[in-house]
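Quick one: this structure, given as structure tokens, is what I'll be asking you about.
All protein chains of the complex are present and in place, except for one that has been dropped.
As written, the chain order gives the labels A and B, with residue 1 at the start of each chain.
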Amino acid sequence: MTPPAPLGKDLLGLEPLSGEQIRLILDTAEPFKEISERAIKKVPTLRGSTVVNLFFENSTRTRISFEFAEKRLSADTVNVSSGGSSVAKGETLVDTARNLEAMRIDMVVIRHGASGAAKFLAERIESNVINAGDGTHEHPTQGLLDLLTLRDHFKRIEGLRVCICGDVLHSRVARSNIWGLRKLGAEVAVCGPRSLLPSAIDEMGVTVFSRIEDAIEWSDALNILRLQLERMTAGYIPSLREYNKVFGVTRERLERAPRDVLILHPGPMNRGVEIDSDVADGPHSVILPQVTNGVAVRMAVLYLLSGGKPELAEAAKTGKA
Amino acid sequence: MTEHTETILDASAVERTLRRMAGEIVEANGGTDNLVIVGIQRRGVQLAGRIVALIKASDGVEVPRGALDITLYRDDLQTIGPRPVVGSTQLPGEIDGSNIVIVDDVLFTGRTIRAALDELADFGRPSRIKLAVLIDRGGRELPIQPDIVGKKVDARPSDRVDVQVDELDGRSAVVLVSKRFE
Partner (left out) sequence: MTRPVLLTGGRVLDPSQGTDMVADVLLSDGTVQAVGRDIGRPDDAVVVDCAGLIVSPGFIDVHCHLREPGRADVETIASGARAAAAGGFTAVCAMPNTDPVIDNPAAVGFVVRQGLRAGAARVYPIGAISVGQRGEALAEFGEMVDSGAIAVSDDGKPVVSAQLMRTALEYARTFGIPVIDHCEDPTLAAGGAMNEGVVSARLGLKGIPDEAEEIMAIRDILLARLTRGHVHLAHMSTKGSVELIRWGKDRGINVTAEVCPHHLSLTEEAVEGYDTNAKMNPPLRTAEDVAMLREAVRDGTIDLVATDHAPHHYDEKEREFQNAPNGIVGLETALSVVVDSLVVPGHIDFGTLVQRMSCSPARLFGLPGGSLRAGTPADVTIFDPARRWTVDPTKFLSKGRNTPYAGMTLTGRTIHTVVGGEIVYSLDERREGK
């Protein structure tokens, strides 16, 4: 039993994947969900493999989620983080790549502040590279866990109406979601102030809503992005208060919707800015299931990428029982 | 070199064999108390279902059943190439203290059962575990032996012994596929 379309060496984004490949990852995540419910949350699948979590940007949640995924597969994990404040210099990334190669690391999970950094690394080392977020480009495992969460609830993705709300311009989560949703046949919209949407958004195959009320009326689900304080200080919007007044997802706005709208958020939340607490903690929020699915999806990705060596497959093909 | 297919058990032979196996399972357990039938994905799960139905018909008891996918416990994951699809694993509640009977379609090298034992150990501590297989084709690579056997089949290493089930293959049978010089 072999999967229809292998993923290749790396997971750099959802844009290069086909719908079939994305479905493969989601389907593979199902059995891994069950493992996280067991008393012993561990399978020996990646025993002996070494995975390095290379985080040039601080991120507790994503790194912990990956670490759980790796450890539950019995892999050995090594965490490497860099300073955290300024963007790491290019030399560091190139030299880091070479050192990892020399140490025969099996897989690298990388988060970096520069778009394209994951691809940069993947082109230079033989190890599998998983993009845990590169600049404002993509965050594929976040996109995948969002898709899995939507599928859990709606039992399908095709034809679903999903609106991504907030700072799409600077969001890698938004981009991964746009590619993933469209490849699986969903209808995608974005909603936010124009100063926080890419100027070419109209060419990206999504509907654009200027008013959150219109977005809520249209949507089956909202994926609410975190609004960063830096955007205000950089002058993209005048204040967080006004953002909440105009674009905040509040209980009142949701109550006026013609249907129950599912609420997703990649976290961490700015309660009272992009999302009100009673929405985040409300009955339609799947924010916590997203986190659970995150570990399962990451286990699935690690499992699928760590494929064995095909040349030894022939030798091993003498029948199994 | 051509492929030669020989039917070893037809549908009614499979039914008779499973009925006998179901009886032996209950007999070996001294009844149906604490009995749990666990089928190995994929065809072992179908066979386990039939055995549970047969026990229900003969003893009037619906014995708990589960399914075990051993892909993640295989000892050859590093060499088999692209990742196999992982099926679902569901065990009925806590297995501590239960009498588990693992059901699989074909016992060959024993590695699948080794993986299944490792996986069950991660779930808990059964009182005992027995092994029931529809076909034992010999060729063991590990010290694993079945407690209940449907039929022993002499097969060469290059032969395939396929168990076919209604749910996946549209028929119920056991076939031996061998390569012959013609």
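A few comments on the model shown:
The rule we apply is simple: a contact is a pair of C-beta atoms (placed from the backbone, for glycine too) under 8 Å apart; a residue touches a chain by one contact, two chains touch by 3 or more.
Note that the coordinates shown come from a computational prediction; the quantities given were computed from them, not determined experimentally.
The chain we do not see here touches A in the full complex.
Contact with the chain that does not appear here is found for just one residue of A:G19, A:P198 or A:G267, A:P198. The hidden chain makes contact, of the residues A:F68, A:F120 or A:Y303, with A:F120.
When the whole complex is considered, the residue among A:R23, A:R72, A:H137 or A:H265 that touches the unshown chain is A:H137. Of the listed positions A:R172, A:H265 or A:R298, the one in contact with the omitted chain in the full complex is A:R172. The chain not shown here touches subunit A at positions 15, 87, 89-91, 93-94, 112, 114-117, 119-120, 134-138, 172, 175, 198-201, 203-204.
In the analysis below, only the chains that are shown with their structure count from here on.
Look at where the CA atoms of subunit A average out and do the same for subunit B: the two points lie 39 Å apart. Interface residues of subunit A facing subunit B in the complex, by the touch rule stated above, are 1-3, 6, 27-28, 30-32, 34-35, 38-40, 42-45, 48, 73, 303-304, 306-310, 312-313, 315-316, 318-321.
Taken together, the subunit B residues at the contact with subunit A in this complex read 69, 72-73, 76-90, 104, 106-112, 118-119, 122-124, 137, 139, 157, 160.
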